[in-house]
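I have placed the structure first, in the form of structure tokens, so that the comments after it can refer back to it.
Let's look at subunit A:
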Amino acid sequence: MFEMMIEILIKTVVILGLPLGALPLIIHVERRGAAFMQKRLGPNRVGPFGLFQPLADVAKFMFKEEVHPAHVRPFFYTAAPMIALIVAILPLACIPVAAPFEAFGRTIFPEVFRSDMGIFFAFAASALGSYGILLAGWGSNNKYSMLGALRACAQMVSYELSLSTSVVAMIFVFSTNDIHVMVAAQQGYWFNFIPKWGFFMQPVAAMLFLVGIFAESNRLPFDLAEGESEIVAGYHLEYSSMKFALFFMAEYIHMIALSTLFIIMFFGGYNLLPGLELIADKIPLPIALFQVASLVVKIALMVWFFVWVRWTLPRFRYDKLMDLGWERLLPIGIANLIVTVLFVYFRN
Partner candidate 1 sequence: MSIYYYLAAFLFCLGLLGTIFKKDLISILLCLELMMSGVALLFILFSKSTGFLGAQLMVIFTMIISACEVAIGLSLIIALYRKKQTIYTDDIKIITE
Partner candidate 2 sequence: MEFASFVVFVIIACTLSAVLLGISSLLGQKRKIIRENDIYESGVNAVGSASRQYDIKFYLTAILFLLFDVEIVFLLPWVLAYKDSPNHDFMLGGFIFFMAIMLVGYIFIINSKALKWEE
């Protein structure tokens, strides 16, 4: 019993520590990347190459005064950022960082919430994401934040549909819900140079999921709900110091969780390249650490892709955004599903 508790704590600390620890780094990469693209320098005063700038930001958020506007609904005003953070952390429980490995005499499953419905649980938990935003809009009780919250939620909700069609298509191709089986299915090569990743099996579903990630985590070009030039920073308008930082963290962790799902389904999960299956099926600890490192490398590439897209694509107008979600992506998702089903049916 005692050893089990230790294992649970270690797993939670590792799986929570990775995104939260990497958060200042990601913010720093975002600001330096943006600066790099706009031919300016970006923060480089605090510490070597400005690496301590995010820590300074976090300290600033800690020490700023908690402004509590009077016209605000107290319960929802303080509950909304906490809900946003908790809901953003929930999908991380079902995502494994490595294959089940042998350590201390028994196989350890590296995810907190071991179930053979891994993908579906992670996706269901990310469906709750629009709750923090709605309550924030309702809690801060002014027209701009309510309108921003409604817009952000309507956008997240309508892109979740096309996201779920692509998830269903991928589950159909791998015919399993378990993440480990899915990653194991992506081993091996076609004509020994194209790796057997989900991306090459289902390019359309991959594109849909990628667009869905941007829309779901309110990143540019879909960040109309909180765009400064649109409606004055949308739902987190009335929030000041730490509560605003919580929203910020929730958005980044939500983005990391969705991009890990994307990597697991389309880019071979925690195996760097599909050459690793030569080792016996009992994976010792060092190989597992190597897998964790490869997953972190892939997530870093995804984060850089986010930053790259953020400073290249302009922002959508709201009706174009909703039209894209309902009239363009959803039929593509349904058609992709029908085509895969028919293809698999007639192939055997």
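Keep in mind how these were chosen: all candidates are chains of the complex that A comes from, given by their letters.
What we mean here is this: a contact is a pair of C-beta atoms (placed from the backbone, for glycine too) under 8 Å apart; a residue touches a chain by one contact, two chains touch by 3 or more; residues count from 1.
Treat the numbers as computed from the prediction; the structure is a model and nothing was measured.
Of the numbered candidates 1 or 2, 2 is the chain that subunit A touches in this complex. Subunit A meets candidate 2 in the complex at residues 4, 8-9, 11-12, 15-16, 20, 61-71, 78, 81-82, 85-86, 89-90, 93, 112-115, 120, 141-143, 146-147, 150-151, 153-154, 157-158, 160-161, 164-165, 168, 171-172, 175-177, 241-243, 245-246, 318-319, 322-323, 326-327, 330-331, 334, 337-338, 341-342, 344-345, 348.
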